[in-house]
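Just below is one structure, and these are the notes that go with it.
With one protein chain removed, the remaining protein chains of the complex are shown where they sit.
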Amino acid sequence: MSHTTDNLWQAIRDEVTTAAASEPMLASFLHMTVLRHKSFDDVLAFHLSSKLASATMDARALMELISEALQADPLIAAAARADIQAVRDRDPACKAFSTPLLFFKGYQALQCYRVAHWLWREGREALALHLQNRISEVFAVDIHPAARIGKGILLDHGTGFVVGETVVIDDNVSILQEVTLGGTGKESGDRHPKIRTGVLIGAGAKILGNIEIGTGAKVGAGSVVLEPVPPHVTVVGVPAHIVGNCDEAQPAQAMDHRIIEDQ
Amino acid sequence: MSHTTDNLWQAIRDEVTTAAASEPMLASFLHMTVLRHKSFDDVLAFHLSSKLASATMDARALMELISEALQADPLIAAAARADIQAVRDRDPACKAFSTPLLFFKGYQALQCYRVAHWLWREGREALALHLQNRISEVFAVDIHPAARIGKGILLDHGTGFVVGETVVIDDNVSILQEVTLGGTGKESGDRHPKIRTGVLIGAGAKILGNIEIGTGAKVGAGSVVLEPVPPHVTVVGVPAHIVGNCDEAQPAQAMDHRIIEDQ
Amino acid sequence: MSHTTDNLWQAIRDEVTTAAASEPMLASFLHMTVLRHKSFDDVLAFHLSSKLASATMDARALMELISEALQADPLIAAAARADIQAVRDRDPACKAFSTPLLFFKGYQALQCYRVAHWLWREGREALALHLQNRISEVFAVDIHPAARIGKGILLDHGTGFVVGETVVIDDNVSILQEVTLGGTGKESGDRHPKIRTGVLIGAGAKILGNIEIGTGAKVGAGSVVLEPVPPHVTVVGVPAHIVGNCDEAQPAQAMDHRIIEDQ
Amino acid sequence: MSHTTDNLWQAIRDEVTTAAASEPMLASFLHMTVLRHKSFDDVLAFHLSSKLASATMDARALMELISEALQADPLIAAAARADIQAVRDRDPACKAFSTPLLFFKGYQALQCYRVAHWLWREGREALALHLQNRISEVFAVDIHPAARIGKGILLDHGTGFVVGETVVIDDNVSILQEVTLGGTGKESGDRHPKIRTGVLIGAGAKILGNIEIGTGAKVGAGSVVLEPVPPHVTVVGVPAHIVGNCDEAQPAQAMDHRIIEDQ
Amino acid sequence: MSHTTDNLWQAIRDEVTTAAASEPMLASFLHMTVLRHKSFDDVLAFHLSSKLASATMDARALMELISEALQADPLIAAAARADIQAVRDRDPACKAFSTPLLFFKGYQALQCYRVAHWLWREGREALALHLQNRISEVFAVDIHPAARIGKGILLDHGTGFVVGETVVIDDNVSILQEVTLGGTGKESGDRHPKIRTGVLIGAGAKILGNIEIGTGAKVGAGSVVLEPVPPHVTVVGVPAHIVGNCDEAQPAQAMDHRIIEDQ
Partner (left out) sequence: MSHTTDNLWQAIRDEVTTAAASEPMLASFLHMTVLRHKSFDDVLAFHLSSKLASATMDARALMELISEALQADPLIAAAARADIQAVRDRDPACKAFSTPLLFFKGYQALQCYRVAHWLWREGREALALHLQNRISEVFAVDIHPAARIGKGILLDHGTGFVVGETVVIDDNVSILQEVTLGGTGKESGDRHPKIRTGVLIGAGAKILGNIEIGTGAKVGAGSVVLEPVPPHVTVVGVPAHIVGNCDEAQPAQAMDHRIIEDQ
């Protein structure tokens, strides 16, 4: 992406420049992490490597690995950008483009997963599992690197998110904290949920088995979903049942967690 | 607070002195973190900065920041003391005043939030968000710094606690792990729960929207609360419904998670 | 255990040797953590100490402590081996013996708890609480060191697992993420669940009070269990109720999270 | 020292502000170390503690200690300021006031010694020896904390500087690298050199025994001095002998290492 | 330099592969530092950044900086290669090409200086001074970044080496530990020694002032040189005087420190 037309990068730089000037205590962090870099990708590689580094895995090696992934598969950075836009659009607590990048662990965990997923597809499974492990420790987000996750995802807060090996999440989905997209047994093979576009999954929901959550459906907080969910309906309960249609075209974007039962 | 009358500080020092003498493996940690300091506030600033420090944020800068907050707003340390008393009174697994201070991440996360909240009120929002991010990573506790939380709070275990921007929690509330006090949409404005004094919220409960949980109410574990809860009742279920009155004046203090449905 | 007959250790070495040769980026970690060591116990002590170390607790002191525990109580390493076998048998995402050891935080948290439990039994309570605190921070797993947990345990993902002081978990139990085995009040004494052999506890389940979950029972995801559960039944719901018999002799091994209600 | 009239602090801030703006790679370091602080003393305490910290001595504890010393004895900071002026005046490679503070290890080692010396005078000998040890490791400068050293000292490069227990160095002395001010035997008591004001000691010179190097004397590089040196003469050789008068009033300030033998 | 013809890189890889296989304790270090990299330059950037990193300067930023320098000025890596050859040829204690790269601090300090010198020439003086400072701390080698040093240099041991701002060292020079190439006063301008090709400078020698040490000259250990030295002579003493011709064409390569006075 050329410098002159990279509006997101320019917006982030502008926000961060302002913050560094007004908050001396953050200036060091912001200069090291953002302002000394030349591109969004460089910031992403640096910042995620800060998060994932440990006493037994060097930050430099991780930064090089993430850069390698970003160069090899431009869709990773594209998704990372779309995710920022999704958070900015849907999370009223997010007032700047730089906020998810710098401070939201749901966002960061998701981007780290994207790198692990690239490794998995490249056949580098052991390293992908290592990243999964670090993501799990650092962010309390446990996404199997084989899972396939689209772009424009809001993973809000993120704590406790668990995603199984054969999960598919389409674009433009919003997922709150403590959601499980899990399996139902010890058989291998395709055994995890498929989440279609526009879906909103409330906090604490557990969706188990190779079932589809249809386009534009809404899963209420705390629900346990064991059956497929048709498009554009709302399900709630333990176990979940349909309580009505979901009027929003894209519940993921409306982010309305209220449950309005059809009369 | 004067030295001679600071009973909590004296009790903590006595407990820690005993522990350091009897457990050589802890002596180094206890001397560095507690025994070389002159006051409860100094220990708090040192210990919380140990937790929040990272490769890109220096422990010294954090310690100075926390000390600055504690000096600027004495209510922070007062609440930190009241919270210790609350844990000591209500958690049967807590047998010493030093235990929550040193070892309970729910307690520690809450005190870190208090510093972030002070920053937010001072208009230092970027730094407050940085602290929120580190609290979220280190303790798996994600409290928006704008939320208002009283004193005498028991945040037991803490993992997965999520608190939105316009939440209010009054004094003397007890909250178990994996509780969400969340919003219901993407509109900004006042959109999160108000928790009144004496409330007990069970593990995994999700309370969503600008609704009040009345004084002395009890929210059962795993409940999803989408409607206001009157004072002194017990609610359970997904979604939650009233199952009876709550006999204790202060369920937060009784900590009785049993659900006794009225006949 | 003699070198020549230690099949698990040999299998782990073989797996790791292959991984180190094929993934240069992991070779450094794998040599430091596994290949330079002489036994499974040495690897366990080194790797867990990497996880638990902090700015105020030295990795060397922790490694010595874990080695001391492993030598003093051979049942710890025996359980750590049985747990690997359990993960390998029951988790279809686990394709190697080295994977839980190196990369699964549920497994690692459980082994760290075993060391803390040994300390507790030795009367070294303060140090046990310190370990509990670090386990809670690093893995988001909060197990009271006094709890008694058998061997052959699958703690899958682990995030949010909370275990109270008087919990007992027998051998061959499988527990998913965000499970609470908690108390019901502030009284001390025996107040937490007893989980019998073969039990499977689904994601997000909360089991509260001194109640028994009978042999071979299954607790559905998201359930809140407040009453004893007889052997070989399935319970679901908030609060949980019996929905049928559980046909598998050992649900923990079948890992079938589907809820089949009896007609 | 009041803010408004602290010209040195203002000059340092101005220099560092310019450097941070023009060199993105240094901005993080300069903000953390200088620009976020309120005074010269704060910068000194922070920066020296960065240098002296180790795996077994926390940077925060060191920073507090240095701050304590600077508050207890204002002569330390006064000397630290005079030393900056000395370096700026006498070292042609030093073009800014911030340079010795930030980048010259001879200067930094000397200020660390000043803290160790304060500790020694306070009777805290073990801690003083600890600092001596760290200064010795970090800067390769080994000054006994009991030695007495004045202000306006240029310790150029510093490597290998060794100073014994009963050494006295008056104000306005310049000392090059690898100088020893040592003893002559294993007797305790006053046994080390006394260096009078204005003296210049060349690189590699060894001055041994309780002998006086008189005001305004010059000791040539590589000399071994075993006898007292009268004021305003130049000595050279192994062992050193007088080769002529020293015309400069203050050789320490002229920094002329040429040896001009009287005809 | 193309992969297929890079004999030095191939030799280093072969040596390190053998060492990693035979010494498990080093395997982690060797894989991280050498074997996972694709070129000599990558290893140099990684390894030097390991040495220079500190609590206030990130290893990743340093690695990027060194890589930037190596790419911008290919003469740096060419000199780094020639220096390895020089050490290998002249130091009988050096039996492998990888040894100076990995283990000789004189060699490492010199390569770090080359990066600082590139920065100085680019006008990035503050950053160059920062590197000088770190080189001085880590290696006890203090080379002004403005000094000009050729290739094929053996800096043996390195401790205490001090080089002033206007020093010039031509190619193929050998310098032992504790050598000073210093100035004679506080005037700025050209004031430091010029060392011509083939010169050998013995341990502890001090050469002061803008004087030339002629091609193929030899300066004896412990000498203090204040006058120009003609080509192909040997000088010794404090102050140094000519004691004879130097028969070797290139004393730097013969490394004969014996002083044979002409009769």
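A, B, C, D and E are the chain letters, set down in written order, and residue numbers restart from 1 in every chain.
In this section, a residue touches a chain if its C-beta (ideal position, glycine included) is under 8 Å from a C-beta of that chain, and two chains touch if they have at least 3 such contacts.
A quick note: this is a predicted structure, and the numbers were derived from the prediction, not measured.
Novice: Just to verify: which one of D:Leu35, D:Met57, D:Leu75 or D:Ile242 makes contact with the chain not shown?
Specialist: Once the missing chain is taken into account, the touching residue is D:Met57.
Novice: Which parts of chain E face the unshown chain closely enough to count as touching?
Specialist: Counting only chain E, the missing chain is touched by 19, 22-23, 25-26, 28-29, 32-33, 50-51, 53, 59, 89-93, 99, 102-105, 138-140, 157, 159-160, 176-178, 202-204, 220-223, 236-238, 253-259.
Novice: In the complete complex, the non-displayed chain touches which residues of chain C?
Specialist: Counting over the whole complex, chain C touches the hidden chain at residues 32, 36, 46, 49, 58-61, 63.
Novice: Considering the whole complex, not just the chains shown, which residues of chain D touch the missing one?
Specialist: These residues touch the chain not displayed: 54-58, 61, 65, 124, 126-127, 129-130, 132-133, 136-137, 140, 142, 144, 159-160, 162, 164-165, 178, 180, 182-189, 191, 204, 206, 208-209, 222-224, 226, 238-239.
Just so we're on the same page, only the chains that are shown with their structure count from here on.
Novice: Give a one-word verdict, same or different, on whether chain B and chain C use largely identical residue numbers at their interface, taking over half shared as same.
Specialist: different
Novice: I'd like to verify one number: the distance from the centre of chain C to the centre of chain E, where each centre is the average of its C-alpha atoms, in whole angstrom.
Specialist: 54
Novice: For chain B, which residues are shared contacts with two or more other chains?
Specialist: 32, 55-56, 58-59, 61, 140, 159-160, 178, 204, 222-223, 238 - these are the residues of chain B that touch more than one other chain.
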